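All protein chains but one are shown in place.
Letters are used for the chains, namely A and B, taken in the order the chains are written, and counting of residues starts over at 1 for each.
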Amino acid sequence: MKALVLDDIARSFGGLPAVDGVSLTAPAGRITGLIGPNGAGKTTVVNMITGLLKVTRGRILVGDEDVTEADAPMLARAGVARTFQNIRLIGDASVLDNVVAGFHRHEKVGTLANLLGLPSAVRERRELENKASALLERFGMTGLAKHPAGSLSYGHQRRIEMMRALAMDPAVLLLDEPVAGMNDTEAHSLADIFRSVAQQGVAILLIEHNMRFVMSLCQHIYVLASGQLIAEGDPDAVGQNPKVIEAYLGA
Amino acid sequence: MLMQQLLNGIVVGSVYGLFALGFTLIFGVNHIMNMAHGTIFMWGAFAGLYAVTLFDVPFPVAVLIGALGGGLVSVILDWTAFRPLRKQGAPEFSSIVSSIGASLILLSLAQQLTATRVMRFPFDIFPIVAFNFFGLRIQLLQLVIIAIVVLMVVGLLYYLYRTSFGRQIRAVAVSEHTSKLLGINPTAINFQVFFISGALAGIAGVLIGIVFNSVHFMMGEPLLLRAFVVIILGGLGSIPGALIAGLLIGIIQTLTVAYLSAGLADALVFSTLFLVLLVRPTGLFGGASAVARVTRR
Partner (left out) sequence: MMSFFNSYTPLLELALFNALLAFSQYVVLRAGVFSLGTAAFAALGAYAAAIMVTKLGMPAWLGLIAAVGLGTVAGALVAVPLARLRGVFQALATLALVQIVLSITLNWVDVTEGALGINSIPKTIGLFGMFCAVAVVTYLMSAMGSTSIGRAFDIIREDETVAVSLGISVPKHHMIAFILSGAIAGLAGGLHAYTSYSITPNEYGFNMLVMVLAMVVLGGRVSVWGPIVGAVVLTALPELLRGLQEYRTVVQGALLMLSIIFLPRGVADTLIGTLRRRRITLASTKAKAVTI
């Protein structure tokens, strides 16, 4: 059970601050929302947490561990998983293979054994495929296991990304606009999955543009505008905050 | 003696620079590593040579026809090898492979045409006049070559930085997407870029053909390999970098051939390339100019 803590993080591009002093806590077992109008710096925050971008100031903590200086693979191995705003799957590979890829950080068999195709490597592969199949079943996609991921609908592809992230068995899960382009039914069925994942003790940070969806799902919400936090609190308080209303309508 | 070799190095190096300039222009604007650039150089030299031997044209016309020939081949290359890939949004890997294929075709056709012969410009293509300058023997041809290179570089810089076409080219180099929104026609830009690049290679082909008194179908390959070194050293996409690095490589090579051995010259040049890539992949002058920024997407 680990929480994600951002302590006054900042990042600028060529002298222009994109994110300037964001502090937030996403506790384990909860879904925490991070909302804001387009260009507020949400994706920059995600990229800093996942180590794709270095912070210019501040600290990032996963549980007690300071991961500010860690690079992306190290963070992934520390248990930070993410989905991408613009879906990024291996389109030619099957759904099952895409999900199996998520288990990378749990693979134990060594390089040489994999290269030689030793029984241990074959066994591990079969185990991972079984685990992936179990995830597919949970998401209702068993029948599509062999299909190339790129040939499926938008909603299905979002689910595959979600499964791949869950395969990492993460302590912290970052969802970057996970329901963009989905209809309400699809979004709701995903919301149920998010809740059950959080109940297992994962700290979820939900980054969304869709305010209604966040309001229905999160107990605590942070609002980002022009790279700074302008409000935080429970959905009601945030929804009535004049600054938030201005930021959304004025943008 | 050293000064004499230095002068030879500068002359050859400036032509290397001219050749590399066209290569780096395409890389800066289209992000393409044009592996067929050497064969365009060779076809430019052929165009100039055939103009001289068949129609007995004088030196300036031969250079002009070399430029036209190189430009034309380069534009055809763009249409056949690169445009289909651009439409697909293919990765840079594809355009390298495609240009290698195109260079094989261009090379082989030249070989058929000339029956693998080594050809020469007629002896009287350029009058042999030399000046003595503090014991240094400077040929008129060497002066003319340096003048042509300077003229072309100034012309190119003027075109890129002082005309509206040049502004459009630079806009495409920074972002093809944005420039489309600004109403810039990428087809016209690509035509210009490939023509200019090919013309520079063609001129370099005629000049090298006259300086070394030999024109043959394989003449482009060593030059292309040298151009790699030049552009890496100068920073991919950088115009001043390409020139300075071209001079440097020309001098290093001439001096090594003169004082050590021809075999060693190659080893030295390529070891330089390898080392620069390891130590400073952006080149010695990378980032010096606006065009250079394009390379680091």
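In the analysis below, contacts are C-beta pairs under 8 Å (C-beta built on N, C-alpha and C of every residue); 3 or more make two chains touch, one makes a residue touch a chain.
The structure displayed is predicted, hence computed values, not measured ones.
In the full complex, the chain left out of view touches A, B. Remark: the omitted chain is touched by one listed residue; of A:G117, A:G140, A:G181 or A:G201 this is A:G117. Within the complete assembly, A:A76 is the residue of A:A40, A:A76 or A:V244 that touches the hidden chain.
One chain is missing from the display, and on chain B it is touched by residues 33, 80-81, 84-85, 88, 90, 92-94, 96-98, 100-105, 107-109, 111-112, 221, 225, 228-229, 232, 236, 261, 263-264, 266-267, 270-271, 273-274, 277-278, 281. Even with one chain removed from view, chain A keeps its contact list with that chain: residues 50-52, 71-73, 76-77, 81-82, 84, 88-93, 97, 100-102, 104-105, 107, 109, 111, 114-117, 121-122, 124-125, 143, 146-148, 151, 164, 168.
In this text, only the chains that are shown with their structure count from here on.
Averaging C-alpha coordinates per chain places the centre of chain A 49 Å away from that of chain B.
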